[in-house]
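Complex shown without one protein chain; remaining protein chains in place.
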Amino acid sequence: MQISPVLWQFLVKILHNASVFPPEASTIAPYMDALYFYLLTVTAVGLVLVGSLVAYFSLRYRASKHPKAVQIEGSTILEATWTIIPLAIFLISFVWGALLYFRIFNAPPNAMNIYVVGKQWMWKAEHPGGQHEINALHVPTGRPVQLTLISQDVFHSFSVPAFRVKREAIPGRYTTVWFNATTPGEYHLFCTQYCGTLHSGMIGTVTVMTPADYDRWLKESTSGMSMAQNGERIFASMGCNACHTGTATARGPNLAGVYGSKLMLADGSTITVDAAYLRDAILNPSAHNVSGYAPIMPTYQGQMSEEGILDLVEYIRGLESNDRVQQTLTTTELPTSAPTAQEVKP
Amino acid sequence: MDNQAINETLGAGALADGHAEHVSLPQMRHHFETEEQQREAASLGMWLFLLTEIMFFGGLFMAYLLYRNWYHDAFVAASNTLSIPLGAFNTGVLISSGFMMALAVWAAEMRKKGLLVVFLVLTTILGLVFMGVKYVEYKEKFELRHVPGESFDISRFVNPTPEARDQQHLPVDTARKTELFFSLYFVMTGMHALHMIIGIGLLVWLIARAQKGDFSAGYVAPIENFALYWHFVDIIWIFLFPLLYLINIHPGR
Partner (left out) sequence: MSTIVSLPDQRTATLPKKSYLNNEQGLLSWLLTGDHKRIAILYLISITVFFFIGGAMAGLIRLELLTPQGDLMSSDTYNKLFTMHGVVMVFLFLVPSVPATLGNFFIPMMIGARDLAFPRINLLSWYLYTIAGILMLTTMVLGGVDTGWTFTTPLSTHYVNTHVVTTGLMVFVAGFSSVFTGLNFIVTIHRMRAPGMTWFRMPLFVWAHYAASILMVLGTPVLAITIVLVALERTIGIGVFDPTRGGDPLLFQHLFWFYSHPAVYIMILPGMGVISEVISTFSRKRVFGYSAVAFSSVAIAVFGFFVWAHHMYIMGLSNYSAMVFSLLTMLVAVPSAIKIFNWTATLYKGSITFETPMLYVFGFIGMFTIGGLTGVFLGTMGTDIHLTETYFIVAHFHFVMVGGMLMAFLAGIHFWWPKMTGRMYPEGLSKIAAVITFVGFILTFMPQFVLGYLGMPRRYHAYPPEFQILNVLSTAGATVLGVGYMLPLLYLGWSLKYGAIAGDNPWQATGLEWQTASPPPTENFAKTPVVDYEAYDYERLEEMQKREVTTVG
């Protein structure tokens, strides 16, 4: 920040205390506010310039003082000036804004994941450790948090003004946004895309805690099963383990370690396996036929909730060996030995 | 006086003092200066209207582009259930209908009332033949339950019957996407058919007026402008036919 941090804090805090400015509670918020102040300055300058010229000309050249108008056709120089200068100002805003946008929508690689499903009219957040929240989100300070969003029905939009982030939750595909909270406290969570009757009721609280408090909260709120454990259960009960056994003769590709890797599809294209790919492969498998395997995977469209798919995604993300998969083929219960590879890494 | 500017705006037929000769056609509308101005205005109006129609169908073509790109296999399979012979026949019918309409314009310009009526009638008949074939096609789709909605049935794609032409067995999730093809098929051909029905209605009116001699005495603008509309509807079909019927068709197949 080119402005002195003291001055900046002063400005932002005064505005916030006057209830005309939201708190800055994330690492990106000051960057957003800086661009905003630039644009405010441009607007103020533009308004003052135009306003004072209009006022001055109106008074100076009012009919009683200036009875004869001078007919002026125009001036190419002036036209060029007031074309190029505004264009330059707008282009500065464009570049700055594009950089900010890329920053907000490209998460750093070490971000922790939280999954959010929006539905009429509530937000359901799931932490990988199995903590479920409704219309609430607990996050620690100082760590990048990536939210993977999806809607179960119509468009919703996950908005946390204090963090200056917002992202649409779309039915049928994942969207992501990340932030790094800086100040403990409680902040508004809004749904900002009109979604029906209780759109204005789809609000909640984002609680930012110190890392120690957050760990304590995690332990207190867990429902016992982490997302990956639930995913493992779905994997077995839906019969995925029948084909994705991980052996050399398996009918389906090996899923251990597949997350983040590159796969060659039957049509010759290469894709990187991420959450969006996994979801689509589960729901529309014939479009994602992996090279070397027969296109026999059935679709699970309509058989799983979005939460279930997210559980599977989280499970596959952390899958490093197929031992437990092969075990489940011969038993009807999951092994009761202490989970190893599947344990969630916070 | 700025003579060049005057002549530009009035067009041919302007006299030196800037006024136009009064033309004595009964259909001359008096807010126009000259008959030529009226004819040019009507023609420009029709071209602009056709431009709006291009934008109207354009939205559908965009949707088609998107989904054909996403669900190519489903589109191929669905397209193969359409009857190419019927579609090709219909294309021929429409092209002939357009030809008849062009001849009708010629007849009007040549002031041949009898021929004008004959060609208009032939245009109409061919248009009705087209609609009849479309009815047959739609009926088949209803019977096969390929109409999008609650009763859409993908079983023919998942388990093709022996007599189904070149149908390959589709996985269920791809088969479900054929409903999108049929959605676009019905909306696009349905919109086209609606425009044809309107055109046929206008043709009937034009035939009645042509029979009275309205268009064989020098006033041909309605015939010319309707011909533009009719040719446009024809061109839309010329795009629809390959896009809907001929996906992935190779010689010898």
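Going in written order, the chains are labelled A and B, and every chain counts its residues from 1.
Assume contacts are C-beta pairs under 8 Å (C-beta built on N, C-alpha and C of every residue); 3 or more make two chains touch, one makes a residue touch a chain.
Note that the structure is predicted; figures quoted are calculated from it, not measured.
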Original post:
Considering the full assembly, with which of the depicted chains is the omitted chain in contact?
Top reply: A, B
**OP:** Check each of B:40, B:109 or B:224 against the chain that is not shown and name the one that touches it.
**Re:** B:40
Original post:
For the full complex, which residue in A:7, A:91, A:242 or A:265 touches the chain that was left out?
Top reply: A:91
Original post:
Looking at A:11, A:39, A:136 or A:304, which residue reaches the missing chain?
Top reply: A:39
Original post:
In the full complex, which residues of chain A touch the absent chain?
Top reply: 19-22, 31-32, 35-36, 39, 42-43, 46-47, 50-51, 53-54, 57-58, 61-63, 66-75, 78-79, 82-83, 86-87, 90-91, 93-94, 96-106, 120, 153-155, 157, 159, 161-162, 164-168, 170-173, 175, 188, 190-201, 203, 284, 301-302
**OP:** Spell out, residue by residue, where the missing chain touches chain B.
**Re:** 1-2, 5-6, 8-10, 14, 18-19, 29-33, 37, 40-41, 44-45, 48-49, 51-53, 55-60, 62-63, 66-67, 70-71, 148-150, 176-177, 179-180, 183-184, 186-187, 191
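By our rule, only the chains that are shown with their structure count from here on.
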**OP:** Find the geometric centre of each of chain A and chain B from their Cα atoms only, then give the gap between the two centres in Å, rounded to an integer.
**Re:** 46
Original post:
Which chain A residues qualify as touching chain B in the complex?
Top reply: 283-287, 295-299, 301
Subject >> In the complex, chain B residues that touch chain A >> reply: 71, 73, 170-174, 176
